[in-house]
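The complex appears here without one of its protein chains, the remainder shown in place.
Lettered A, B and C in written order, each chain numbered from 1.
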Amino acid sequence: MLGRLRRIEGQIRGLQRMVDEDTYCIDVLTQISAAKSALHAVAVGLLEDHLAHCVVDAARAGDPTAKVKEASDAIARLVRS
Amino acid sequence: MLGRLRRIEGQIRGLQRMVDEDTYCIDVLTQISAAKSALHAVAVGLLEDHLAHCVVDAARAGDPTAKVKEASDAIARLVRS
Amino acid sequence: MLGRLRRIEGQIRGLQRMVDEDTYCIDVLTQISAAKSALHAVAVGLLEDHLAHCVVDAARAGDPTAKVKEASDAIARLVRS
Partner (left out) sequence: MLGRLRRIEGQIRGLQRMVDEDTYCIDVLTQISAAKSALHAVAVGLLEDHLAHCVVDAARAGDPTAKVKEASDAIARLVRS
């Protein structure tokens, strides 16, 4: 996860360089789409971890309702952001 | 869920009418964004149900790994579509 | 454009049938992602038309500022919906 985020940080710094050097807008936009995809991959990985640990543990412990609600609220924020 | 999908069907029919009557593009696009938001609401509702039932039941029955993977794959498809 | 919207209407009706017949959530979600992709294709097609006609005509007639602003507001609504 940390390695992926470091690569995204590198992509964002690359974007700053591109803007600074007046790179053609369309090429900057392509790089933004790549950074967005990479962020999505991190988000989906975190959600998978969250389901596999927090939601599953709550289900075994008794009442997972709050954890399920919290996870679907996070999914809603992610798809609408 | 069914009520929401019926309203989305109405929105899509409204879009056909707008295109047919040469409505101004920007107004058609606003309506498309509204239909997309409504589809997202249905998707998040289904995901919440899926977590609350399939994932939780699998957690209680023993091994939820497959259900968790399936849910996160569905989330990945949703955010990237 | 109209043909595409009719196919999306068919997809939404298919979704109602799936929900009505208690189809497995994940399969319903896959179909929702497909409908969302199809809506995106219509939106991008409309935006391309809008740029090729309204924005281009406004540029030739003199001041395209308002049309450009309107188009980018529509893009912003689309990516955030």
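Following the convention adopted for this analysis, a residue touches a chain if its C-beta (ideal position, glycine included) is under 8 Å from a C-beta of that chain, and two chains touch if they have at least 3 such contacts.
Not measured: the values here are computed from a predicted model.
> Need a quick check: the contact residues on subunit B for the chain that isn't drawn.
On the side of subunit B, residues 80-81 touch the unshown chain.
> Can you list where subunit A touches the absent chain?
Interface with the chain not displayed, on the subunit A side: 1-2, 5-6, 8-9, 12-13, 15-16, 19-20, 25-26, 28-30, 32-37, 39-40, 42-43, 46-47, 49-50, 54, 70-71, 74, 77-78, 81.
> Going by the touch rule given at the top, which residues of subunit C touch the chain that is not shown?
So the residues of subunit C touching the missing chain come out as 37, 40-41, 43-45, 47-48, 51-52, 55-56, 59-60, 64-65, 68-69, 71-72, 75-76, 78-80.
One rule holds for everything that comes next: only the chains that are shown with their structure count from here on.
> Just give me the whole-number Å value for how far the CA centre of subunit A lies from that of subunit B.
19
> Could you put a whole-Å number on the gap between the CA centroids of subunit B and subunit C?
Those two chain centres are 14 Å apart.
> Quick one: which residues in subunit B touch 2 or more of the other chains?
37, 40, 43, 47, 71, 78
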